[in-house]
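Some notes on the structure that comes next.
== subunit A ==
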Amino acid sequence: MRKFDRYARRKLLSRIIAVLTGLCVIAVLYPLVSIVYESFALGGAVLFQAQFLTTQAPNGCSVIACQTVGIGPAVQGTLIVVGLAAGISVPVGVLAAIFASEYRVRGLGRAVSFTADVLTGVPSIIMGAFIYGYFVIYDPQIALSFYTGALALSAIMIPIVVRTTEEALRVVPNSVREAAMALGISKWKATLRIVLVASLPGVATGVLLAVMRAAGEAAPLLFTLGYSTLWFTSLSHPGANLPILIYTFALSEYSNQVKVAWGATLFLLILILVVNVVSRLMIHRMRVRMGGI
Partner candidate 1 sequence: MNADPLADTGRPRGYDLEIRQLKARAVAMGEWALGMVRDGWRAFSEGDLVAAQAVLDRGSELDRLDEDIEHAAIAFLVLRQPTAGDLRTAAGLLKITTHIDRIGRLGFDMARITTVGPPNEPADLREILERMDTVVESMVSQSLEALGHDRADLARDLFRRDDEVDQFHRDANRIILRELNAKTGNTTRVADDLLVARHFERIADNACKVGEKTVYALTGQRRSEYLPRHRYIPYILEGPTPRTRDNPPPG
Partner candidate 2 sequence: MNPTKLKVDHLTAYYSEKAAITDVSIEFPERAVSAIIGPSGCGKSTLIRCLNRMHETVVRTRVEGQVLLDSEDIYQLDPVRVRRRIGMVFQKPNPFVTMSIYNNVSAALRFNGRPSREETDRQVVRSLQQAALWDEVKERIDAPAVSLSGGQQQRLCIARALAAEPEVLLMDEPCSALDPIATAKIEDLIKQLKTEYTLVIVTHNMQQAARVADYTAFMYLGKLIEFGPTEELFERPKDSLTEAYITGRFG
């Protein structure tokens, strides 16, 4: 009878743990599911209106005219600023990572890694405020512009790119580097054209992560790219962008604009999802073609 008790107790305990972990899963998934659901519920209708991506608020926004439905300029602005930021952070981040992991210059590499680690934890609003503050002092003309917006986003993206690239490089086995060196291939050529190429899927994943993070950040853009409802004019002017639009319209008193905010949220979610899926597919194909690192 004693053995039976122990067995029954164990089964009961297992069941309790299973239920608890199940509840935790629900707790984790609930916010995600509810965000998606709410976005659909509140913004779905707006999304499918024909002018959603193409209209803009007319100049001289009157109370009536500001009840606009279009987010076209915001999408354009986001694409430009993220693209610019990527153009800065990918080369800088990748080269910094290469320096950190391949060229061991007296602990400088470790300093770079450590710095990148710390920076990933810095609140993004501080990045924005820092860039703004700097430019307000030294070049107030472009304190609010695509330039500073891109810089602020880069400040967030670079640490991510550095860390993921470093990891991807580390995964490449040393035998590859040794083989290249033993063939009399100089170190920089070997690093760029063999090692980096071998770690490309990992690097691409890191870039993807950084881009997605940057696309969604509102805080750094608050003081840099700013707010606008106009189509793109020039890089040294502030511009429209999705996160700030959502922020602004969500707080608006006009229900139309609130709906647009939800529509923009949904749009951003879908955009991120699509970019994610497509990129991962491409990365997977890259991995297969390379025969599996």
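The candidates came about this way: all candidates are chains of the complex that A comes from, given by their letters.
Criterion: a contact is a pair of C-beta atoms (placed from the backbone, for glycine too) under 8 Å apart; a residue touches a chain by one contact, two chains touch by 3 or more; residues count from 1.
From a predicted model like this one, the values you see are computed outputs, not experimental measurements.
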Contact partner of subunit A within the complex, picked from 1 or 2: candidate 2
Give every residue of subunit A touching candidate 2 within the complex, in rising order. 104, 173, 175-176, 178-186, 189-190, 193-194, 197-198, 290-293
